[in-house]
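A quick write-up on the structure given underneath.
Just one protein chain is left out here, and the rest sit where they should.
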Amino acid sequence: MTASTEVKPVATETGAFRRWLYRMSQKYVHWFFIAPALIAVLVVAIYPIVYSTGLSFFRVTFDSRERPFVLFENFAWVLNDTDYRVAFGNTLLYVFVTVSGAFILGFGVALLLRRITVGRNWLRLVLLLPLTIAPIVVGLTWNWMLDPLFGLINWILTGLGLPPQTWLASTSTARIAVMLVDIWQWYPLIFLIMDAGLSGLPRAPYESARLEGASEWTIFRRITLPLLRPVILVALLLRTVDAFRTFDLVRVMTDGGPAYTTETLSLYLYRTAFNFNKLSRAGAGSMIMLLVIGVISAIMFRYLYRDVERH
Amino acid sequence: MAISLRQRLSAYVIMGILLLFILIPLVAGALTAFKPQIIWVSSPPVWVFQPTLENFEFVFIQRQNLLHLRNSLIIASGSVAIALILGVPAAYALARFRFRGSKGLLQWLISLRMIPPIVVALPFYVLFQTFDLRGTHFGLILAYLTFLIPLVIWMMRGYFVEIPSAMEESAMVEGYSRLQALRKVVLPVVTPGIIATALLNFIFAWNEYFLALILGGRDTSTLPVAAATYVGRARVEWGNLFAVNLIIMLPVIILTIILRRQLVKGLALGLVE
Partner (left out) sequence: MKVVLQDLVKQYPSSSSIAVNHVNLTIENGELAVFLGPSGCGKTTTMRIIAGLETPDSGHVFIGERDVTDLASKDRRVAMVFQNFSMYPSMTVYENIAFPLQVLKLSKDEIDRQVKEAAGLVGVGHLLQRSSRQVSGGEAQRVALARSMVRRPEVFLMDEPLSSLDAKLRIQMRTEIKRLHQETGTTIVFVTHDQEEAMSLGDKIVVMDHGNVQQVGTPQEVFFNPRNVFVANFVGTPTMNMFDGTVKPNGGGLCVDLAGIELKLPERFPGASTGMPVKWGVRPESVKLVDDGQPGDVPGTIELIEALGSRQQVFVRAADKLFSAMIDALHPVRVGENVHLRFDHRGTHLFNAQTGLSLAEPH
């Protein structure tokens, strides 16, 4: 019963170099897998960010020979620009309304689907459709639907005895029309996530709550919502980040009009760079936008990870 | 769960209204693609008519949208293929190995998804001028990778986490190298996940408009960019536009129907994980 060994290390079959190589390959094997993606990301993501950051400290146009260093001039200009501020305000409103709208609709539909027993899989597929359609196609299709002269929506309205509307041309309705279409397009993302989240819920807490005679609303508030918190946060985070950079839909529906009521940050920055040839101002504007998105998502991430760790 | 008949009935009714809201614009649009020019627009709407293919003929032959279809196919499948080749191994490593900074690296990679496209568009625009990449398929593929690689890593990691590491380790003890083990035993298991990931990434690249508009040259512009050209200042060629729209929508919808199982499961895993 010896705990120690009487065998002496014999001459090894492999050479010292090969042994070293083996050790290294074991220790750093993960980099072998990660490096290609990491290098690619450095080129296609980090380089552009660094470039844009740099851009915003110089005065640059597409045809400029000289590119003087101007420190915060571009930032100051952008922040003082009324149009930028209007676009920023519009974007915040847009994000708030469309994310809440998509969340309520998406979550609602996911809950509703639980009550339906016939053809659930096909229903799920149809409910997902808007998500798979190009935003530009969605925008153009709704332009046609909302047309004041021949659009289906006005035809239905007049059929119901209501006055027809110039949806996208009037300052009072353009905003809400575009936001509704955005919700139409993106609620499936929330629906999908919440549907998966609901399917993954444990049974036991519900059964015991029902035995104790809790009402459906109490069960929803006390059991479903807390259990789904991490999932809800993921859904909101994803949608918020995407909503901030909306371009396609607004571009084809109103292109920012009428009277700037639907101008979003992406549209503004696009115009500044490519129509007005102010590259570095667009750079500064996009840095500020990136910063705001970063802060908002960092806060949401924090909540999320606190949750995930607790569960 | 005990649901009363009334509750159940109202669920079906609400769902029915919702389906109308989703399907009417899509069906009405699709129908217009087959309408002759005189009834492209009409009030009240015309539902019954003699369908014609003249719109498709026009967009494919007069306007050469076949070329744009080809561009879209090359760019979307090219960028998805490259994103998978680069992203899947990284997702595997981030799911399997815990090393210093692995958690931070994962969060950082995923957060790249948040970059506003305009941040990428400006430098790429300048870069493409310098390297003469404007008007090449490769340029746009490169730009799409910015958004596709993080998405691939995010989704695929969810799949790899689900697979016990003992699976490839068992093969490694049985005489295979790690790469062989991955190819022979792990790959067949994650294939549904790869399909779902590929589809979602394809949808993104196929539908993308903003970067394609800025970075695509005359000969490489994609279908969404081509669609927008039917919208004039004064007049919209609705029938032609909906013909192109249909061509944009159809492949994605067909793929989604074929791959719906993998897609729903893949999204659920990738997103919630």
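All chains are identified by letter, namely A and B, in their written order; residue positions are counted from 1 within each chain.
As a convention for this text, a contact is a pair of C-beta atoms (placed from the backbone, for glycine too) under 8 Å apart; a residue touches a chain by one contact, two chains touch by 3 or more.
Since the structure is predicted, the reported quantities are computational estimates derived from the model, not experimental observations.
One chain isn't shown here. Among B:126, B:189, B:231 or B:259, which residue touches it?
Among B:126, B:189, B:231 or B:259, only B:189 touches the chain that is not shown.
Return the single residue from B:12, B:58, B:138 or B:176 that touches the missing chain.
B:176
Considering the entire assembly, which residues of subunit B contact the chain that has been omitted?
Here the touching residues of subunit B are 98-100, 164, 166-167, 169-177, 180, 184-185, 188-189.
When the complex is taken as a whole, what residues of subunit A touch the one chain not shown?
Touch with the absent chain occurs at residues 1-7, 9-10, 12-14, 18-19, 22-23, 26-27.
In the analysis below, only the chains that are shown with their structure count from here on.
Where on subunit A is subunit B touching in the complex?
Going by the criterion above, the answer is residues 29-34, 36-38, 40-41, 43-45, 47-49, 51-52, 55, 109, 112-116, 121, 123-130, 132-137, 140-145, 147, 149-150, 152, 154-155, 184, 192-193, 195-197, 199-200, 231, 234-235, 238, 241, 244-245, 247-248, 251-252, 265-266, 269-270, 273-274, 279, 282-283, 286-287, 289-290, 293-294, 297, 301.
With touch defined as at the start, can you tell me which subunit B residues reach subunit A in the complex?
Listed in rising order, the residues of subunit B that touch subunit A are 1, 3, 7-8, 11-12, 14-15, 18-19, 21-26, 28-29, 32, 41-45, 85-87, 89-90, 92-94, 96-97, 99, 102, 105, 107, 109, 111-124, 126-127, 142-143, 145-146, 149-150, 153, 178, 203, 206-210, 214, 224, 227-228, 231, 236, 238, 241-242, 245, 248-249, 252-253, 256-257, 260, 264, 267-268, 271-272.
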